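This is the structure, below, for whatever I ask next.
One protein chain is absent from this view; the other protein chains keep their places.
Going in written order, the chains are labelled A and B, and every chain counts its residues from 1.
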Amino acid sequence: MQPHLKRAFTLLALVIIAFILVRSLVVPGSFGQYGWYRGDSVNELRNLTVNYAESTSCGGENCHKIIYDVWVKDRHKTVNCETCHGPAEKHVLNPRETLTPANDTREYCGKCHFKQIARPELFPQIDPDTHGQDLRCVYCHNPHKPWFV
Amino acid sequence: MMLENLIWGYVYPNESEIQWSILIVLYPYITGLVAGAFIASSLYHVFGKNEIKPVARFALLTALSFLLVAMMPLLVHLGRPERGIEIMFTPHVTSAMSGFGYIFSFYLTIVVLEIWLSFREDIVKKALSSHGWKELLYSSLALFSFDISEKTLHDDEKFAKKLAIIGIPSAAFLHGYVGFIFGGIKANPWWSTPLMPIIFLMSAIVSGIALLILLYIVAMKIRKHAIDHKCLQSLAHYLWIFLILDVTLELLEIISMKYASREDIDIINRLLSDKIGFTFWGVQLTLGILIPFILLLMVSLIKKRDTLKMIMISISCIFVVIGVFAMRWNVVIGGQEISKSLSGTLTYVPVFFSQEGVLPAIIIFILPFIILRVVTSILPPWKDMEEETQKLN
Partner (left out) sequence: MDISRREFTKVGCRIIIGATAGTTIVESLITNGIAADNSPDQSGYDWEKHFWGFVVDTRKCIGCGRCANACKLENKVPFDEEVYRTWIERYRVKKTSLETREEEVVIDSPNGGIDGFVDDIPAEELKKSYHVPKLCNHCDNAPCVQVCPVGATYETKDGVVLVDFQYCIGCRYCIQGCPYGARYFNTEKGTADKCTWCYHRITKGLLPACVQACPTGARKFGDMMDKNSEVNKIIDEERINLLKPDLGTKPKVFYIGLDREVK
């Protein structure tokens, strides 16, 4: 091979080798551990902070056992505590971190119970114009035991 | 509030923003110009079309100048540009996009080698005749190897031809693959067609040849040199042939979409009549293909009257270059203006000053011309362009 071509190809080979070296230094170690991705990222995503603690964390012996026992037996048992009270993991970990009081406006109850055509027919709904005037729902209904008037 | 007027029907909530902006329109446009210019040069290098010889080396330099910026619109558009190199380090083989880095590098190597071999004689001569930093520049370009004996040059030419033979499929691959980036997206009915790579390739060749013709005319006007009309008309002839191939495929795609009338036909019809109606029927097909087609047909029918022909060719080329840009726009933006819910459309509103705006797009598009100016001053391709014309005169 002529010297100029030899030089050109050597240069090219050097570039390729340099690339391979840099590549092996830069690609994260856990890449390809389980598949074509960075294995460490699975743990990073697992370790994100939880915000919703779930209702079972609320009914402890020294916590909200009484209201929990009322709720768990009644029709609103499908509605978890945090759906109205908001994410509570911080409060569970440290009870001094108090939650903002649950939203007890008419509109908030209405998010589920105001009559809407697209809702399943059998779902309990009221016509906000005729039912309960402008009173807050909780004035008559206990949200933890909704049929109690 | 504005947003409401830009959306018709139902689009998925996450679709309210167009993700691929004008920069992604520019990317296939620029790679297309590269592929086209390269294929024009290989008409001489590989297929021995001697009438193209005056622009063969100039075409290579044009391809290089555009190739050097081809990657920029992508890089600027990334949410994390600093991580862009990962596409080279850990390319995910099932992704149509992952090949970009390697195909790009391979092709760049070929183009650089090809240019180097065809300019080596000039480089060595300059290295031997100049002094100071110029001597250093040209000597290092020659890799400090100054053998330009008849035999060496002959071997170089042979090798360059082989490179060009590899170059054609890789140019086709470089651009065909860009088409596949879109054609492989089954979620989008406007993109998902196996014809996409070849439509992209044809329009790439068309735009590349047209740009080359324009650059040639402009360069000759600037240098106040006569134009080689034989070369020009021969290029125009190839442009005409590729235009026919291009329009056949583009129409085939639309016709088969309309004829098959699948679930998505309503939204495609709305896209074609409403969203991109003007840019598709008006700019892409009429201005970009039909008018140049007629003009170029006339060029091949008319006898003599070279100046008139040159004007007609220039006009067609300007229209073709605009038309192909519209084609890229219609694919990239058009495809995103229909919702994947198939029951709504969105509107892309270009922003001027932003990372993904019109301004960076303009800057990126001006760059290759500046690079071409610099490259041609280092490696002047004018010799063959001007010698030939002198001979003719």
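Here is the rule we go by: contacts are C-beta pairs under 8 Å (C-beta built on N, C-alpha and C of every residue); 3 or more make two chains touch, one makes a residue touch a chain.
Owing to the predicted nature of the structure, the values given are computational and were not obtained by experimental measurement.
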item: Which displayed chains the hidden chain touches across the whole complex; value: A, B
item: Selected from B:44, B:100, B:293 or B:348 as touching the chain missing from the view; value: B:100
item: Residue ranges of subunit A at the interface with the undisplayed chain; value: 1-2, 5-6, 9, 13, 16-17, 20-21, 23-25, 28-31, 33-52, 54-55, 76, 78-80, 82-83, 86-87, 110-112, 116-120, 123
item: Where the unshown chain meets subunit B, residue by residue; value: 9-17, 19-20, 74, 77-81, 83-84, 86-87, 89-92, 94-98, 100, 151, 155, 158-159, 181, 184-188, 336, 339-344
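We take it that only the chains that are shown with their structure count from here on.
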item: Between subunit B and subunit A, distance of the C-alpha-averaged centres to the nearest whole Å; value: 47
item: Contact footprint of subunit A on subunit B as seen in their complex; value: 85, 88-90, 92, 109, 113, 116, 120, 142-145, 147, 152, 155, 159
item: Partner subunit B, residues of subunit A touching it in the complex; value: 2-5, 7-8, 11-12, 19, 23, 26-27, 31, 36
